[in-house]
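With one protein chain removed, the remaining protein chains of the complex are shown where they sit.
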Amino acid sequence: MPDPTIAQSSTHDIVVSGQGVGKTFADGSVIALQDAHFNIKRGSFVSLVGPSGCGKSTLLRLISGLIPPTSGEIAVHGTPVTGPRADISMMFQKATLLDWRTAIENVLLPTEINGTPTKADKNRAFDLLKLVGLEDFAFSFPAQLSGGMQQRVALARLLQTGADILLLDEPFGALDEFTREHLNLELMRIVQEVGATAFFVTHNIAEAIFLADQVVVMTSRPGRMAKIVDVDLERPRPLSIQTSVEFNKLVEDVRETLGEM
Amino acid sequence: MAVQDAIPAPQAVEDTAGTVRRKRILRHAGIFLTLILMWEFGSRIGWLDPLFYPRPSNIMRSFWLIYFQNGNVWYHLYATMSLVFLGWIGGSILGIGLGSLVGFNSVLRRFLKPYVIVLEATPRIAVAPLLIAALGFGASSKIAIIVLVCFFAPFINTLSGVMNVDEDRLELFRSMRASKMQVLRKLVLPDAVPIIMAGERLALTAALSGALVAEFIQRDEGIGSLILVYTRNLNMASAFACIFTLTILGFLIFKGMEKIDFYVAFWKYEGGRERVSAKRRAAMEGPDHA
Partner (left out) sequence: MHNKNSPATFWVFEFIFRVLPHLVLFAVLIWLWELAVGTGFITSIIIPRPSKIGGAIVELYITEGTIYRHFFITLTEAVVGFLIGATIAISLAVSSSLSETFKRYVIPYAIVLNVTPGIALTPVIIAWFGYGMGSKIALAAIISFFPIFVNTLTGLVQVDEDREELFQSLGATNYQVFRKFRVPAALPLMFAGLKIGLTTALIGAVVAEFAQATDGVGVLMSRFSFQLNMAASLATLMSMTTIGLILFYTMEFLDDRIVFWRRENRRAAASRARARAWKNQL
């Protein structure tokens, strides 16, 4: 078994790290995640891939501070995670927009939670809607937007917080293949543009590799980090890269790791 | 959107649709008139005892009488409706307040649950005589009855609205480190508005029924006492004129609540969304372009 810790040259660059992180539910009878070690470099895009029940969503919630670990410790920017924090922002499979707010008001929500939005905040929200290509729909209500557009609003809201660590829990999982592919490209561009560190949960192997610098392969019963696969494909990546030999070698690698279990 | 306005509806299609509609309305009116006429003639040839089953023509005459010639219905309408609204507002405040309180406090919820079940099973209007005996005749006991019969629907609906908050959204708010108050104000209460409004609709109807029962017992003033007195005097035509007045009133209440819902829970309606969307755009862009 290879040590599932990402080799690092400089510890200064590490923004998220976990030591022996574990989580059990229901009085210890369900082990959602066991003994996870990881060090994630600033600005990297990490995909978490695995079958359902492998603890990838649990790991994301542990990093976000929404749930506390049962064992081990997670640190972000060198300080241990004890609860939800300002330098982390999260996005869910459902858009979770508020129906009674227009798109731009939804984007402004995190700012409102932390105080009264200023003119600058409003401009930033508008710029973010522009970034996700929705400047014409800033004053539309969620019910007036398609599923893909709703997720773009959620993406803008994710960025509005200004957090440099983005947690995405199957954000486009409920969308059709074409929309998802398109939004994945946008996501890659945007994350690179803002220079954030991203964690992306998916159960689609090709998607995981296509987006990521590192793919964390997870297996279930109990949830474990089985292997971390480095993806050294050049950026920007065109969609056609998915038919290349290197890409398919990586797919095979991940598949084998998942199949071993 | 604008695209729809740009395409003119084909004239021919509109015409046929209009004709069909007109024909349909005519047929409805025809059936209605036939029924009324059957009633009228059934009464005239002695199939229906006009003493108990007033003729439509007599009901129409009574309408004229109580609204214009005597004009006595106005006073009673006012007496009933002013108490209905007062009681409804009181009951709503009580219901929504208690509903949010209980919805948020799991300990309170646990201990109140048996009492709520008991209260739910009791025909609440049955407490009317008791309240009248306790508070005496007059407006105060009437209002108490109305509050009691109408607070329950907003209470139960607020409770379920508050408790059925979407888990994912709650998690979103937690991840943004929202305070309890913010979760309440920005998520839970707005989310519960449509279901609270549904409760308010039921409450207003219940309030009217409560007022009528209180008036039946007190027999002093209000539409309820008027119906009772007319029926006692076997002036059934006037009693029916009062009942149909309540039909119209009930219809107005229904439409009024629909209108309020359209404004308060605007995001449920296409038209409401468009209206508010335009307003907010203007509010945010206005100062920049001025």
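Labels for the chains are A and B, by order of writing; each one numbers its residues from 1.
The working rule: a contact is a pair of C-beta atoms (placed from the backbone, for glycine too) under 8 Å apart; a residue touches a chain by one contact, two chains touch by 3 or more.
Computed from a predicted structure; not experimentally measured.
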Which chains here would be touched by the one that got left out? B
Which of B:V73, B:I132 or B:V276 touches the chain that is not shown? B:I132
Considering the complete complex, of B:L98, B:M197, B:I227 or B:A265, the missing chain is touched by B:I227
If the hidden chain were put back, which of B:I31, B:I93 or B:A282 would touch it? B:I31
Residues of chain B in contact with the chain that isn't shown? 24, 28, 31, 52, 111, 114, 117-118, 120-123, 125-130, 132-135, 205, 208-209, 212-213, 216-217, 223-224, 227-228, 230-232, 234, 236, 239-240, 242-244, 246-247, 250-251, 253-254
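Following the convention adopted for this analysis, only the chains that are shown with their structure count from here on.
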What does chain A use to touch chain B in their complex? 64, 66, 83-86, 88-90, 92, 94, 96, 98-100, 102, 104-105, 109-110, 112-114, 122, 138-141, 143-144, 161
What does chain B use to touch chain A in their complex? 166, 168-169, 171-178, 182, 186-187, 190-191, 193, 266-267, 273, 276-278, 280-281, 284
